[in-house]
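All protein chains but one are shown in place.
Entry: subunit A
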Amino acid sequence: MRLAEAATTPLLPADYLDMVNPLRAGADLRGRIVAVHRETRDAATLVIRPGADWQRHVPGQWVRIGVDVDGVRMWRAYSLTSHLDRPDGCISITVKAIPGGKVSNHLVHRTQPGTLVHLDQATGEFVLPSRAPDKVLFVTAGSGVTPVMGILRNHDELTDVVVVHSAPTPEDVVFGADLRELAAAGRIRLVEQHTDTAGMLDAAAIAELVPDLAERATWACGPVGMLEALEEHWSAAGIADRLFTERFRPTVLVTGEGGTVTFTGKGTSIEADGATPILDAAEDAGVLMPSGCRMGICFGCVLPLREGAVRDLRNGEVTTAAPGDGVLIQTCISAAAGACDIDH
């Protein structure tokens, strides 16, 4: 190996091996899209052959996928929706194109089979415990159904399942056909709420629809507003420990003041406004940044703040660092609240 490195310097042997087999063991984790199945007018399932080092995921988990959109590498997280034991060893993610979403629209509408994508190992806590509960409730809205489908497809042992799902119209229900089939087969009780005609469900309405709600372990995934309403209701009912939620994106509550962000190691400075996460501002300026979930949960983007102030976009909390402190900050949910000096 040392010999191979000496022969290829300044490149690495891997750079040449990648030309032949980018999915081999030992390579950076990548995947090749083998098929794109349309689910609804704005959602699609991408079937991906992962690299040899892919580790089996747990149903309900998500995977970060790096895809080149207009030549720019962008990373996003999507729920895995595949059967664990697909004979071809492929995995699948299901993506809903959100209005103005660069990556989601690219993946749903413009991705061709054969495209190479970059992957991380699956992660996430939105999974069933090792001993599955007897009675389960899933509350989902929009693309929030995707991790639930990942769970339903892989947990045949669940017998008493209620799925309450909201979508604008029947045609917009991602996995509509699959869910209805499961309901017809008696595996789940499906409550579809078509919000264009019937309006939104609130927590009280759900409690009415599912009278034995307190006996059920509940997993909820959808817009932040919905999740917060559910959390409030479950807390009030004293069953907060029976509710598990998954957020797809952070809620921006407050903004900072902005300022010059200096990356000491790289010797670059950027101007960041108070509403943009430092991660996004830096990437827009061409700085390579460590990144992860982009919603403040995985800590893959953490860097030491040597000096300055940042504001947590989720709750407005200001973190300051004096020279030498090296306070670790999550760049994906922190905006500059003044001049910042970051060790990177």
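What to note about this one:
Convention: a residue touches a chain if its C-beta (ideal position, glycine included) is under 8 Å from a C-beta of that chain, and two chains touch if they have at least 3 such contacts; residues count from 1.
Following the convention adopted for this analysis, contacts and distances are computed from a predicted model.
Missing chain, UniProt name from the options "Linoleoyl-CoA desaturase", "Branched-chain amino acid transport system substrate-binding protein", "Glutamyl-tRNA(Gln) amidotransferase subunit A" or "Sugar ABC transporter permease YjfF": "Linoleoyl-CoA desaturase".
Touching the chain that is not shown, out of A:Met74, A:Ala205 or A:Val302: A:Met74 (per the contact rule at the top). Contact between subunit A and the unshown chain involves residues 3, 6-11, 15-16, 19, 68, 70-74, 266, 283, 286, 288.
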